[in-house]
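I have a structure I would like to understand better, so I am pasting it below and will then ask my questions one at a time.
Other chains of the complex are left out, but the ones given are in their true place.
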């Protein structure tokens, strides 16, 4: 996040990095991930072979960079938010009831 | 990532966590972020006030969790991918040429 902020500051890109623009950029990068996997046959979608892994790594990095930038601009402490979410998910989806059962909305 | 994997393993959710399903889940969560900011007036989109920050934190955490899970399933080392990307971006967008200029596709 610090590197991203410095990168952006050095180029005076902060003016472009409002919440709406960054969310659009995030949707754009997730769209690129989608294009990489959309026609994979189901039986080849359990993992990625090396060429796909390489391309996915590249796009997932872009998703993470915009996500960090968005959290930074929104003033969100992402570590805090994730740890809180993991704790709540543990209570919301007890192992006893959800073993092998996909939740309606996970 | 380790916590997410343990969470998923304990519930035997690995079977649902193929590349296509996780990318759809990622798009779903980014869609929730979009719904939080879509009607913000431009002049209020430079940062988030506390109630919006709280809700954004919640959704950004979901995005990060699915992103980590997707990287795990794809065998992507996300730290490596991000550091590589930052280095390449530094070369691709030199400060001298890109100061104050939004790239066509950043």
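Residue numbering begins at 1 within each chain, and the chains themselves are lettered A and B in the order written.
Note that a contact is a pair of C-beta atoms (placed from the backbone, for glycine too) under 8 Å apart; a residue touches a chain by one contact, two chains touch by 3 or more.
These figures come from a predicted structure and were not determined experimentally.
Enquirer: Fill in the total copies of the single sequence across the complete complex, 2 being in place.
Expert: 4
Going forward, only the chains that are shown with their structure count from here on.
Enquirer: Where the centres are mean C-alpha positions, what is the separation of chain A from chain B, in Å?
Expert: For chain A versus chain B, the centre distance works out to 2 Å.
Enquirer: Would you tell me which residues of chain A are touching chain B in their complex?
Expert: Listed in rising order, the residues are 3-4, 7, 10-13, 15-16, 18-21, 23, 25-27, 30-31, 33-34, 37-38, 40, 42, 45-48, 52-53, 56-58, 60-65, 67, 70-71, 73-78, 80-82, 84-86, 89-90, 93, 95, 98-102, 106.
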